[in-house]
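Removed: one protein chain of the complex. Kept in place: all other protein chains.
In order of appearance the chains are A, B and C, and numbering begins at 1 in each one.
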Amino acid sequence: MSDSNTSSVNGNGIGVVHGSFHMTGDGRRKSCWYEEEIAQNLRWCFALNSILHTGATQYQDIALLDTKPFGKALVIDGKLQSAEVDEFIYHESLVHPALLHHENPKAIFIMGGGEGSTAREILRHRTVENVVMCDIDEQVVDFCKSYLVANKEAFFDSRLHLIINDARAELEKREDHFDVIIGDLADPIEGGPCYKLYTKSFYESTLKPRLNKGGIFVTQAGPAGVFSHTEVFSCIYNTLRQVFKYVIPYSAHIPSYADTWGWVMASDSPFMADAEELDGRIRQRVQGENRYFDGKTFISASTLSKAVRKSLDEETQVYTEGAAKFIYGHGMLVN
Amino acid sequence: MSDSNTSSVNGNGIGVVHGSFHMTGDGRRKSCWYEEEIAQNLRWCFALNSILHTGATQYQDIALLDTKPFGKALVIDGKLQSAEVDEFIYHESLVHPALLHHENPKAIFIMGGGEGSTAREILRHRTVENVVMCDIDEQVVDFCKSYLVANKEAFFDSRLHLIINDARAELEKREDHFDVIIGDLADPIEGGPCYKLYTKSFYESTLKPRLNKGGIFVTQAGPAGVFSHTEVFSCIYNTLRQVFKYVIPYSAHIPSYADTWGWVMASDSPFMADAEELDGRIRQRVQGENRYFDGKTFISASTLSKAVRKSLDEETQVYTEGAAKFIYGHGMLVN
Amino acid sequence: MSDSNTSSVNGNGIGVVHGSFHMTGDGRRKSCWYEEEIAQNLRWCFALNSILHTGATQYQDIALLDTKPFGKALVIDGKLQSAEVDEFIYHESLVHPALLHHENPKAIFIMGGGEGSTAREILRHRTVENVVMCDIDEQVVDFCKSYLVANKEAFFDSRLHLIINDARAELEKREDHFDVIIGDLADPIEGGPCYKLYTKSFYESTLKPRLNKGGIFVTQAGPAGVFSHTEVFSCIYNTLRQVFKYVIPYSAHIPSYADTWGWVMASDSPFMADAEELDGRIRQRVQGENRYFDGKTFISASTLSKAVRKSLDEETQVYTEGAAKFIYGHGMLVN
Partner (left out) sequence: MSDSNTSSVNGNGIGVVHGSFHMTGDGRRKSCWYEEEIAQNLRWCFALNSILHTGATQYQDIALLDTKPFGKALVIDGKLQSAEVDEFIYHESLVHPALLHHENPKAIFIMGGGEGSTAREILRHRTVENVVMCDIDEQVVDFCKSYLVANKEAFFDSRLHLIINDARAELEKREDHFDVIIGDLADPIEGGPCYKLYTKSFYESTLKPRLNKGGIFVTQAGPAGVFSHTEVFSCIYNTLRQVFKYVIPYSAHIPSYADTWGWVMASDSPFMADAEELDGRIRQRVQGENRYFDGKTFISASTLSKAVRKSLDEETQVYTEGAAKFIYGHGMLVN
């Protein structure tokens, strides 16, 4: 103690330590922070170990940070995309409910998903023969391929076919069909880049025709918290309700997002599997062990609280091209 | 514009951008911050480009950060030591007044200074034949030698002799004398590591005997702002007043410290040089051009404002070993 | 626009606006922030409208803030206690499951609860005849009575009996019995103030004897997120498992806490009510409408995700007086 004190004397002397010299090891480790305004007037900050990589693609800024609370974090245009320690919650929830409710999913299409984690979860399913991952930003895909160790194997799986294109353009021109289509895109903010991929007409005219009989569509659906679910979750649900016979909204709390997140699964065939059936299919079809998702988890995730259930039932807005234009100006004022 | 919008659609789609998607390039560039509490209840934060190096020596934590407002910054135990863009203010102010007021400075001793910048400024003086730099933390010296490009040349100058030792122990055992001794140490916080290097008895019994006739001692003296000068600046001044015939306190605002900084120069020979004389000596003796310091700068720096001058005149505290122990407890309460 | 520009000219001139003058209305509204380190290396910050009241009781600091994202927020010793906009999630979840699973709850005891919100929810139950609220800090109770408008009515309900005492001491000396006992206390951090109110011996020897036949105990049980549930939630569950025949852990995401929160309900009589039964009892017994809780909400809340369920099953630690002392040091390392 007095030793370390004495010694750090001139150690500090290498320059001037201005202000108080005794820092707790703890204080020390918190000089650098990642900060994000996850909502207006609300900030979420992670202490940083290091900034591993930063760069700019043709389309966006990208960074890989090493954070103390959540491990390696992928940040795009200043927004956290996924964090090492809990991305499994997001990706297991996005992928497994749809694939497990399907009788025999062989062909899968991913809109976006360039990070590779969605493909990784899909490829754990033994039934899967062909995965088309369609992301527009080749540099981001390359970035993730190089730096996201957890997804390395998936990127080199022979069943994965990577296409660099706009997901809508790609689906419009293709003529093959898929058992499951997965939307792993940015939220449908009016006037925003992904809005066109969440509209009723896109679902009806472009996406649904690409599904095989019994096919299932699932999409990430934005924040689904007691308050935040009205941002986009309830509208995505209501829009899909106009297009598919059976629609199941579900959610899960993701610590690094500081919010509960939502997904919506839709099909024209009923979702028959109960918790036991889902657990049985996991045992048969899925390689390795899930950390988050199983039959009971789905019961919980798909049983929404009174507050959220109520406003989903009452939601009337539908995302349409028209609405887009109309709401755009408003959207801009809001943002 | 609309292009980049459209395109960044699925680009963002590599994961989910939750919250608003349109970030200004500006917002983007400010996700990572270095934060320091430079005083109680006062924070100073720099946006970060990257964390270049972090490590821990036997004595302390050390980091080299690339900050947006101040360039590369050396941080020790969570405290900014010096920043690339303005360390010249600190180091020119620490070194040149003493060396230029001396008739012919040949032998210089640095207490601390492991960063290398103080040696760099000293070695610009053609009169200097021998510089002893005494720092206790070899790993910090090695760290700075490797990473602080601006000081590389100085570290390899044949006139520089690096000694790894406690500056007090070193001065006690040496028998040679110096024209100028420079204190580049942490502040004398009661109970802190460097306190013993600021006491009246250290100055009288250990340091002063190592000065040649006409020798000058100068030390960094902590914050010297209208309020902050009472932390240590006024006491260092008052302590040196007890030991040397002629004592000159001076200060300069250092942007990256968010404060005005102080130094005190002391000798038993009068300081005779006026602004013109100082400028003449700079032309004769100093290689390269100063960015901050010249004769007029010294007139300004050594003419303190009424507020600071007044409380320096009225300062009664003297740093003594006894006081150290006594004040220690109090110091701890304060900090 | 240009008007307001021109005019704000000398308006700004009332002093000096240093730095850029054009602030977005948005930027403007975000100068003041409430900041909390909700976990090591993790910060949660709310923009502030105002600081309504601050004070210090005999035991702790207390503040009532008006925050932009979550409305009025009660903060004790620098930790958010509850926020106006979402405290209903915490308090409905704490109170209604236990009272609704009981056949006919008349007498209720609250350990802590000085804020008044827990009493407010209990008093909505028509069956309730007597509520004893036992909190140690009279000044906090008075503070909440004065400032938390939503609880005013509850504080003045004739069925509420407020006692200022340590909950353990109170339960030890009482001889009457209760249908439901509710723990609304700080987390059982080893060496912390509330630890003694979460131990096996306290539950067995002090609390359980005060329950009527068919009585139910429920306690808040700390964070219950995918990672945070191991802090105390799993141990509280495992400790109660040693004392009661039937134990149900459940959880809900609370936006202002930036985490999922947990509660544990325990009894020696089985919990028989299903979702429909719970909804029926709500209709019969509860005045006013719940915002968050109903039968389905309880199904979801009490069906934990695989990750949490697994580690609750595997939890072996039990809170005991002995353990307390033993674990204390460890606890300190952790904190």
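Please note the rule applied: a residue touches a chain if its C-beta (ideal position, glycine included) is under 8 Å from a C-beta of that chain, and two chains touch if they have at least 3 such contacts.
As the structure is a computational prediction, the values presented were derived from the model and not from experiment.
J.: Which displayed chains does the hidden chain touch?
T.: Answer for the hidden chain's contacts among shown chains: B, C.
J.: Of the residues B:161, B:245 or B:296, I need the one that contacts the missing chain.
T.: Residue touching the absent chain, from the options given: B:296.
J.: Looking beyond the chains shown, say which of C:167, C:211, C:226 or C:278 touches the absent one.
T.: Going through C:167, C:211, C:226 or C:278 one by one, C:167 is the residue touching the chain not shown.
J.: Can you say which of C:184, C:294 or C:315 touches the chain missing from this structure?
T.: Looking across C:184, C:294 or C:315, the contact with the absent chain belongs to C:184.
J.: Since one chain isn't shown, list which residues of chain B touch it in the complete complex.
T.: For chain B, the residues touching the absent chain are 26, 29-30, 33, 39-47, 67-69, 85-86, 89, 225-228, 252-253, 255, 258-260, 290-294, 296-297, 299-301, 303-307, 309.
J.: Which parts of chain C face the unshown chain closely enough to count as touching?
T.: These residues touch the chain not displayed: 4-23, 25, 27-39, 48-51, 54, 57-61, 63, 65, 74-82, 90, 111-115, 117, 134-137, 140-141, 144, 166-167, 184-187, 189, 192-194, 196-197, 220, 222-223, 257, 259, 261, 335.
Throughout what follows, only the chains that are shown with their structure count from here on.
J.: Looking only at which chains touch which, which shape fits best: line, ring, star, complete or other?
T.: Line.
J.: Approximately how many whole Å separate the CA-defined centres of chain A and chain C?
T.: 30
J.: Pull out every residue in chain B that's touching 2 or more other chains.
T.: In chain B, nothing touches at least two other chains.
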